[in-house]
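So that we are looking at the same thing, I have put the structure below in structure tokens.
Note that one protein chain of the assembly has been removed; the remaining protein chains are unaltered in position.
A, B and C are the chain letters, set down in written order, and residue numbers restart from 1 in every chain.
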Amino acid sequence: MTDEREPIRVGVLGARGRMGLEVCKAVDAADDLELVAMVDQGDWLFNASDAGAQVLVDFTTPDVVMDNLHWAVDQGISVVVGTSGFTNQRLDRVRSWLSHKPGVGVLIAPNFGLGAVLMMQFAARAARYFESVEIIEQHHPRKLDAPSGTAVHTAKLIGAARAEAGLGAMPDATKEETSGARGAEIEGVRIHSIRAAGLVAHQEVLFGTKGETLTIRHDSLDRASFMPGVLLAVRTIQSRPGLTLGLDALLD
Amino acid sequence: MTDEREPIRVGVLGARGRMGLEVCKAVDAADDLELVAMVDQGDWLFNASDAGAQVLVDFTTPDVVMDNLHWAVDQGISVVVGTSGFTNQRLDRVRSWLSHKPGVGVLIAPNFGLGAVLMMQFAARAARYFESVEIIEQHHPRKLDAPSGTAVHTAKLIGAARAEAGLGAMPDATKEETSGARGAEIEGVRIHSIRAAGLVAHQEVLFGTKGETLTIRHDSLDRASFMPGVLLAVRTIQSRPGLTLGLDALLD
Amino acid sequence: MTDEREPIRVGVLGARGRMGLEVCKAVDAADDLELVAMVDQGDWLFNASDAGAQVLVDFTTPDVVMDNLHWAVDQGISVVVGTSGFTNQRLDRVRSWLSHKPGVGVLIAPNFGLGAVLMMQFAARAARYFESVEIIEQHHPRKLDAPSGTAVHTAKLIGAARAEAGLGAMPDATKEETSGARGAEIEGVRIHSIRAAGLVAHQEVLFGTKGETLTIRHDSLDRASFMPGVLLAVRTIQSRPGLTLGLDALLD
Partner (left out) sequence: MTDEREPIRVGVLGARGRMGLEVCKAVDAADDLELVAMVDQGDWLFNASDAGAQVLVDFTTPDVVMDNLHWAVDQGISVVVGTSGFTNQRLDRVRSWLSHKPGVGVLIAPNFGLGAVLMMQFAARAARYFESVEIIEQHHPRKLDAPSGTAVHTAKLIGAARAEAGLGAMPDATKEETSGARGAEIEGVRIHSIRAAGLVAHQEVLFGTKGETLTIRHDSLDRASFMPGVLLAVRTIQSRPGLTLGLDALLD
């Protein structure tokens, strides 16, 4: 059992990657957390358990994250995961591992930025009140995929909220379109992906109805912005057994 | 008792003003509402009761609105009020009138734009998660007051949320300030009021914390944008006896 | 010869259309202009010459504008044209008509908003200094074409400026794209077309280079915004014989 007054013992997997390094720094700087293991390619996972880690943070790659998770759950260690590539099939496997370890929690989140999470919550909530909504996401030009995962996730939340509210298709009289002008369509929501030097990671959700628009915009300028979300997850995951998807569940 | 299939009978006070005229058109265009009285300066209020109005909409002026309300409550007619100038003292008087008429409802709202109401809700909810927040409101140059009532109301909501979350003062190292540069301070929140030709009514709430910002922006281009909120209030006020403040209570 | 002290006598073609009506009102309200003819479908063009029109303003349709122009140039009347649909071939025909009438001026402009014209000038000027540039245009959902004519024109100006400065392709590592996400490509410039209720006519040109972005945005909320540009053209076209393209030439 964790004594409230003892710091939580944290291990980081992918500790030499860009995100992993930030996590190590953030854990190290927090009074109520103790960084006990930094593990990366070529290191033994057992370093983490030997060091008494109670919570692991995994920012590794899709090809190793499942092995890491299987091992950690077996060891009874809770995990906060920022690695991408989780299909429904993968999530089911994690759930089945967890079903044998009732005290262990795993949180998998596509985005640890509190601002991004709030943007998605607000977008889902506003969706029912507006005829139209489109998403404009803007990123640095080194990004490989378009649209971003966050934009696709937002579109799905909006699409579901519109369907639930019984809203039909959005008004759009476009007759002549140069291919691509109207963006990509995900769950009936148009997404536009801007890629330009000087940008970092930005997203705007534009809602419109007769005579007014409501815009929710998130600008992320620095990986440091993800750390409050990661630490929040580290601090709460032990009291949330089973699989948790997204940071949303931890707000309020 | 209102039969669900019968249209609600609506009277408009201030019917020849800019907002009143829009309300008349909107009520007239709605199948489930019937416009039975248009009252303005010089007309008898009894025109409205004689016509069998069940709900009144008041977009008049601070100097007549209290008399209108007193009369309507006495008559047992519910009222939706968009007129400004309600102090706590005035609200108490309305409450006391209503206490003798248990079946009558009065809704007083500073803003009937659904987008504006959502902006304020989201701002109140986001407030606890960010170190900094400032409000930038932009209006046409004919506006008499700065900041706008909506901005002041937003600042109060944010101030209360920050206090509840135990947040202290925002970081601000300003040493040399040309007077006014840092805006007006309401409940510890800075508000900046832009006035320019070409603008209509806009507000931006900017939240910031290490490495990220979240911006919630509302643009209102047309009085028509207030009508969905007015009609929502007209349709529900008879089932909400007593005094209701703000459109928020009617969402969800 | 026009006496400076006499008002310029103006006829409007397409006078009952939305833009034509605005032009009639604006001409009527200007002390130095006199509205002498309002012509629309079914009216004789000769009404305009009989009334002594010195300048015509044409906001009609692509199928009649060429006949209007041919007739006016023959009559020795200068014309300000806001009608769309001018191909290079059409422009050549106008030039050939004008070559026989050395005193007559024709101005054809895709956009009479001074703000839009300045946006395009600034975009053309900034283009050489930035690695990346994309255009985001936002319009009401009744618009038939995507991208807008103004966006396409802006992209062409930027493309030409980049070519002249010897800039190559923009950086873009996109490997996986949901069809349409990256927008339409015009002269190597990506354009994204947003269509939503509540919008009127807006365009943003986003330039980016290492560590900084420059954004030029134009918001047009009202057809009235085009009138200063139309009147400027009406006042100067008689002193600009031949064909003039775009309002740019009249600024400075």
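Simple rule for what comes next: a residue touches a chain if its C-beta (ideal position, glycine included) is under 8 Å from a C-beta of that chain, and two chains touch if they have at least 3 such contacts.
From a predicted model like this one, the values you see are computed outputs, not experimental measurements.
> Which chains here would be touched by the one that got left out?
Contacts of the unshown chain, counting the full complex: A, B, C.
> Of B:S78, B:T209, B:S225 or B:T244, which sits in contact with the chain we cannot see?
B:T209
> Tell me which residue among B:I8, B:I191 or B:I216 touches the hidden chain in the full complex.
B:I191
> Write the list of chain B residues that the hidden chain touches.
Looking at chain B, the ones touching the missing chain are residues 130-134, 136, 138, 141-147, 152, 170-186, 190-199, 206-213.
> Under the stated touch rule, tell me which residues of chain C contact the chain that is not displayed.
Per the touch rule, chain C residues meeting the hidden chain are 113-116, 118-119, 122, 125-126, 129-130, 207, 209-228, 251.
> What residue numbers in chain A mark contact with the hidden partner chain?
198, 200, 219, 221, 225
FYI, only the chains that are shown with their structure count from here on.
> Taking the mean of each chain's Cα atoms, which chain ends up nearest the overall Cα mean?
B
> Using the average of all C-alpha atoms in each chain as its centre, how far is it in Å between chain B and chain C?
40
> Any idea how many Å lie between the Cα centroids of chain A and chain C?
One centre to the other, that is 45 Å.
> Of all residues in chain B, which are in touch with two or more distinct other chains?
Touching at least two other chains: 219, 221, 225.
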